[in-house]
Structure formats: C-alpha cells, structure tokens
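Missing here: one protein chain of the complex. Every other protein chain is in place.
A, B and C are the chain letters, set down in written order, and residue numbers restart from 1 in every chain.
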C-alpha cells in the first residue's frame, strides 16, 4: 500500500516552492500524491496557478474556494477559518497518511491546524526562516503544529531545533524552488517573447538593451502605506529610464492599495516603458530573471532563487528582513532616491557569484525520499 | 482612554484559569474588559459556564456558537474554523486593543489566529508548559502567535524564551486558578450540600466518612480507547468502596466514548456509592476537594490547584505527562489494579505540603497590572 | 453518458422517504446515483442513519458534517449555513446533472439553495404538503427553488401548481416511504426480538399481549414547551398500563427539552413497562408498527405509512396539522387525559382500512423513470 501524501497549494509562489517535490512524490514507487489547490491559487486576479499545475500534468484531487473579497486583516482571518472548514472535509474524504504545508503564507496555517487536529502527521516545507510581518508568526506556529520539518539550510534547521523540535525530525533538503532555478539555468536563453506569450497591459518596451523585473507585494501590517510604497518604487523605476517588466502583487490585505498606486501611475504616465504581467510559468519567469539587469521589489525570489542564479537584487523595505542573503542583494528602504541609486549600483557592478544558501537544486527528490522513509508520528513534546 | 482588553472564554476549566484576572482587569482604572464567551462554555451538556460568568457579575459582550456535534477529530478542526470566522467578526466590531487567550484547549487557537491576523496584540496565559496530546501542539503554536506571555512559573518562562520569544515580553505571574484556591483555602469548611445544591444523578452516598472526587477527560489522540480507559477507573473506584463524586468530562473528540462507558456502568451497577455532576461553581468545587480524601483522574486540577491546596492526587495516564508535579501526585497508568492501589496509598499517607509551583495566589492582579503597562506590539521575530 | 443524480440524505426519517428511489436510480440504465450524507444522518445520538445506508449496499460519495451542538433556533440557521458552504464544495467536485432534496427538514434547504445558485436542476420530493412549524416555510421555499416536483398525491400536486409552478414539471409519484410499507406488509410477521437486536435502555416489557409504539418530536417554535409536552405523553402512556416501545426524537431545536423530560421520568418511574430505542432499520420498524396496537406521538409515520398499513394512530398536537389524514388517525392535544382516552379508543375499535392517500407503493421506480426522461432545466418563472 502506497503512503498517501496530500499537498495543499494555496498560491502562485507556493507552487514554485513545491513543484519539484510534487514531481518526485508522484514518481516515487512508495508514495501516492494527493493534490489540493485552494485560496488564491484558484483566482484569476492573481494568475490562476491551478492552470499551471494542470498544464504541468498534475491531477487536482480537490479545489477549495476560501478567499473572501475585500482584502483586509479581518478577511485574512476569515479566509483561514473558511479554509479550515473546507480542508477538514477534504482530508476526511481523502484520508491521507500525511499532509504537507508549504512555507508561511497566512492561509497555509489552515492546512497545519486541520492536519494536527485530525491526527494526521504534518510535514512543513521551509520552516526555521526569519522574515518580517505576519509571515513570521505563521511560519513558527506551523512549525509547532508540524511533525516533520524539511528546511532550506543549516541555519533554518538550527532554529527549528532551538524551538524545541526533535533534531531527528528535522532535515536539511534545500528549497525546491532552487531545483527549478538549477534546471532553468542549464538552458538560460530567453527563447520566447514575454509579451507575445503572456499578454499583459502597458507599453511594449524594447528589451534588447536590457531590462528590469519588478515584483512588489504589500506588507500586511503596514496596510495603509501600501499605496505610498509602491509609488516610490514606480517613480524610481521611471527615473532610471530602464525598460521594466512588472508583476502584479499577490492576494494579501493591502494589495488593493498597491494596485491602486499602480493604476493611478499608469493613468498619468502611460508612455513610460513599463509592461505589467499577472503571472508567468515559473521557468519562463526565471529565464526572464537570468537575462535581466536585476530584480527590484520585495519578493523572496530576489533573495532565494536569485542567490543561486547570481541575479542582482534591489530588495526594498522590511518584507524580507531577517532572511539570509547571498552576495546578490542590495537592501534599501521605501525611498525613491535610495531605490534609484541602488538600481544604478546594481546595473554597474559585476554579476554576483552563485550561492547554494537556499539549496543545491536537488531538494524535490530528497523530500520525496524522506517522506517515504519517515516513521509517521503525530505526537511530540518540547525537547526541553 | 482605557485600554480595551478582550478575553475569550471557551470552556468551563478556562474560566477558573482566568476568573481572578477578569476581576482585576474590570477593577483596573486604565483597562476596559470585553468578554466573549464561546464554544463549550455555552453548552448545557458540559455545565453552562456562561451562567457562572453572569452569576459572578460579568457582562458578556458577545456569544459565539461554534461547536459541531459529533465529537471527532474532524469536527475539532471544523469547530476551530467556525470559531475563527465568528471571532474575526466579533473583534472587528469590538475593536479591542489586545485579545487574551487562555491555556491550550484546541479551540483557543482561533482566538490567537484571529488576533494575530487582525494586527491585534495577543496575550497568552499559561504558555510554556508541557503536557501530552494535541494540547501540546496548540499551546506552543499559540505562543508563536502571541506577543505577550503570562506564565505560571520560572520553568515555563524559560521554555517560552528558549522557543525564541523576547525575554522582555515574558512574565511569571502564577496561574489565576491558584488565586481562587488561595481564597477558598482561607475558609475551607464544606458549608453546603453538594447534591442538594447541584443535583446530578446517581446514588446519594453518605460523605461524612470521607469521599473521593473523580474527573477524567478523554485523551483525543487515543479516541477509540476513551471508553475502555474510563471503565478501568470506574472499576477501581468501585473496588475501593469509597463514596465518590464524579464530574462529567468536557467536550473533546472521544468524550462520547467516556460518556458511554459511564452510562453502561451505571446501568449495571446502579447501587454503587457514586454520584455524577456536570459542573459546580469553582469555589464550591475547590472546597469539595479540600475536604476530600483526594482526587482521581487526569484533570489538571489535580496537578495545579491541588498542589497548592495539598490535596492528594491519583493522576491516570498520559494527559498530564510533562507537567511539573508537586509532592501531592501519584502517577498510574490505565489499569484498574494500579489505580486501586494508588487510591489506597493516597488515603493512608500523610497530607502533602502546599506548594507554590503554579503560583502564590496573586496572579490576577499581576496580570491586570502588566496589561495596563505593557507597550502594545504585534510584530516580533525569533530571537535567534 | 449516464445522467448523474445527486441525492442528499440528511436525517434518519429522510432515508425512509427516499430509499426505494435510491434503489431505482441505482438500477436505472440511464442514471448514475451520487449519494451525499450529512447533518443528523451522521450523528450517533440520533441513530446513525449512514450505517443503515451502507448496510443496504449504498456507496457514500461524500459526508458533510454540519450540525452545531446546542440545539437552538440560532444553531439551526448556522447548521444550514454550514451545510450550504460544504454542499457547494461537494457539488463543485461531483458535478451532478441534477440534485435531489427530500421533504422539508430545515437543513434540506441548503441542498436546494446550493443547487439553484450553482445552476444545477433541483428535484424536490414531497412538496405541496401542509404541516405546522418551520417545516411549512422550508417546504414551500424549497418548491420555489426547485425545477422538478415529485409529489405524494393529487392535492399536493394541485398546491404546487397553485404556487405558480409549471404543471408540466409536477408529477404525482406517491411517497417512496409507502413503497417500503408495501414491501414490508407482504411479510408482516414480527420475526425478530426488538430489544435483542437493537438494545436500547429501560425495562424489558413482555410484548406478547400487545404494545404501543411512541415517537414524539419537539415542535421547534414551541421550544420551551417541549419538556412539558413529552411529560403529558409519558403520563398518559403510564396510565394506560400498556407495554410501550419509545423512539428518541430527532435533532431539532427543543429536543433537549424532550430528552430531559424523558430522562427525568425514567429516574422517577424506572419500573414502568417502557423501553427506549434510538433507531431501527425501517423495515423492522414498520413490522413493529404492523404488529402493534397503534402508534402514539406526532411523527409523520403515523399519518403516512400507517394510513397505508392500516395501523391506528393517536396524533398529538400541532406538528402534523394540515397534513391529509386517512381513516386511521385520532387527533388529540397535549393533555394526558385526552391522550389516554384516545389510546383507549384506538385499542378498542376495529382495525382501519388501508389507504393509498400517500402512494400505492411504487413511487421509487416512477421517480427514477421521470428523472431519466425529464428535460433538464434550471430556469423558470411564475405561471401567473
């Protein structure tokens, strides 16, 4: 009898952080993959991640609609509550041997709570890291609800163990997102036309002389400032004069502020060499990064994948604070002049070296192997 | 402007662990108490705790119905999800400056999640302890979602800090349940007739020659064994021949198993000197304990209040494992002969000394004072 | 491609009213049965109907837990809301061509709303009848949300049409519960020992000299009177001196009042020749009725199945008011003396004739045939 491993994917970025593990679980002779897709991964506004999952050949066992409209802290709580109601039904029907929750987005807590309460062993990918905002609370709460910890690097493992987890249940696998980066870096040429393939809106800048990629998410506990923050970045990009491909933010309280800032800017300066995308297949996106002058914003991609790929990053504000950095990162605050100066610096200096800080590119297979061999448990105690 | 402190009480035992703090918050000139009652604290089957709250003069700001019928691990998850949906509405309406969650029952996680996601500072009473079963995961997950930690003793404080919490946000206050024990111990005479005042069912044993108190809860992760476990205790009590006052278990997956065991026993041996209660005012319950030969079962009362009161305890099974013990506790497993032997030992040996392991009896006032002076925060990071 | 017919069973009595239709749908070459079991049909306290479904060889496609504990009008609304949340996920996954909702219990409205809103044609079994209490509002609201009406008799059809439904979509099939009655009446001997097979509690009366069957449900809009009402019946039964088999009430606001009344009576008069059951296989229950002196209470069984079976009925109070009666029914109010007098009258008079008022015993097959041939539609307008 195969061990049933139920993975819950709730957002576009989570898919990149689990994709190669999904593939390896599916391929493993002793494992059966159960795939649940929910929350913003089902929503068109954020680039329907579920479509990429299906295009990549994964069968979806259940879809869970749970995102309340009107992005606010109250609705983040409600979305998680609704996810918990729905996931418990799904787990009751699928009867998995273990459930897997990915990283630290607010709605992922629902997977961990449902698993823990239903006496199903919970595996957590990417515990032990440190960042800003609500993610920080979510990530460590998920660690305390989880039974198996599959982390990105030694420092993360050390932190999970310090929090009182049994060292025997903590494994350094690297992050699966680096696996995709490794595979993509093997054939790095930009072999497609981004606008031709993905549409989007805005002007259609000439990319042949180099371009920037921007991805800036709202920071939930600074809800009201989201709009101001994105305007600082827009102005800095505009001042740099470099053609830019911009990706819309994901679903979080405050993203309406960010969206409004972008819309207002577009109305005023519709001639700027800026093009906006909702989403892109992960490997296309990475290829875009590899061929860019660098990434600007506050996405974890700039810290994680780009450290492996050696792509320069201008990281803005507090969202990634606490996360370990490779040599590719320049940190700045939400100030248009500081951002512009960092862009200039980034485009002038030498290409940074590749780093294996977040993995060596073989995490997916390691994770599947550990899941197959791990002694299932759903009880634990603090080690001190 | 008074600081609004919103306390969520979700179960009968939680009320004992917060009552003196509620009183002190209400009395504090800089604090305004907001009281939310939910989950099993509203249910008749478990002795409607909300009635005691109102009788004690507290005003209830909101009632939250969330317990799904059909006690099972799946429904524990659903109850928590429903609680999260409802509490987020309640917090949205009450706009508290901080929310308070008590101890480690599964449904208390909803309070912590709603608070954390809504950017409201969360205070946790009784973190840092160690026990068995799902409570263990819940308690530490709540710690990771909380901003202020009000713990029972030094060891608990040390554990919370080891988990990566800022030592400046961790306060040893003692447990408010010990405050009631201290107050009750000041006038220890059994000045009421338990059956006369509280009804209940079963025979009406003569208590003048001494009696036992029993409180045995199902252990959730041993769901199917709940019935067998309670029968072992019933048989041991029956064999001891000592008159016994038995309290029904609280609402948890498995309590139907416990209830059935008790019902079946009653049908067969309805002449045994056993009387069953649903609930009792906390001070009456403590007075009953003080005048008893000891308590049998797996309630935390035997570990906590009874250590202060010097009441002997026969603690059965894994439910309290990991919790620090005073000199009053004899531990046994779920075996009728071992339980009976422990009862005999307990009734023969000298009365144990009082211990301040879980507090000196002045926790409530300390908690209110800390809440009034604490610098509100809702962001934090691991200290390592 | 077979037409997928999704039937939602939410309670013990609903199963009897759909069982032969389930069988006929399953057997029909052009139909595929999808079976969803939810609400009180999953709960042990009311005699887990789902077990009978499985024992009868039906495969359950999804289980939906939705009943909130603490029976009250507020929780009836919440249970329906939760059912609506859950059923919409289930329908989204099962993709039925039509959904079927049975009769008029409060939680059945969730099936009709989910179907109507999701553009799935809704078939309603047993519309057009008239009763008291909330069922009355539910039944007709379900009619207005439904596209296909399968009713018990001509008067019901006439009422559905008067409400503005298209006469072409209204079919008189009879009630499937009568099918079981017809089948059972073909071999009417009481060939089993009720207490031996079904356990239950109470004394074990000698049934050889004749016995009564009682089934009394609380009437939701008279919540507080449920306890008083059941006591009147208990006293009347006791005064009659006839051995009695009593069935516990179903889950509705007020049933705790009924349960309490029964428990209190049992404590005082535990020698009365009364035995209590939770549930019984429908055919065993009918055989019990056929061999009884009659049924007492307010169950629709007394009005419907017993009219076909020619079993005398003492029908108490308002719960069945408005429903058409065969010659077997004596109506009384909630007065112990009136009830006792009616019992005496019922046991003395001749056995009533069989009536086909609620069907001729071939409803299930008719229903399946109509479902297979019906032109699917999910839009309609008032006919006037």
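The working rule: contacts are C-beta pairs under 8 Å (C-beta built on N, C-alpha and C of every residue); 3 or more make two chains touch, one makes a residue touch a chain.
Computed from a predicted model, the values in this text were never measured in an experiment.
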Can you say which of C:197, C:337, C:351 or C:380 touches the chain missing from this structure? C:380
Among C:141, C:239 or C:281, which one touches the chain that has been omitted from the display? C:141
Which candidate, C:73, C:205 or C:310, sits in contact with the chain we can't see? C:73
Looking at the whole complex, which of A:5, A:24 or A:42 touches the chain that is not displayed? A:42
Determine which one of A:78, A:182 or A:217 touches the chain that has been left out. A:78
Hidden-chain contact residue, picked from the options C:116, C:346 or C:363: C:116
What residue numbers in subunit C mark contact with the hidden partner chain? 73-78, 80-85, 87-89, 91-92, 106, 109-110, 113-114, 116-119, 130, 132-134, 136-138, 140-145, 159, 162-164, 220-221, 223, 322, 378-382, 384
For subunit B, enumerate the residues touching the unshown chain of the complex. 62-65, 82, 85-86, 89, 92-93
Under the stated touch rule, tell me which residues of subunit A contact the chain that is not displayed. 42-45, 65-70, 72, 74-75, 78, 82, 201, 251, 256, 267
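The definition used in the following text is that only the chains that are shown with their structure count from here on.
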Over half of the interface residue numbers used by both subunit A and subunit C, so same, or under half, so different? same
Note: subunit C sits from subunit B at a C-alpha centroid distance in Å of 41
Listed in rising order, subunit B residues that touch 2 or more other chains are 74-75, 78, 82
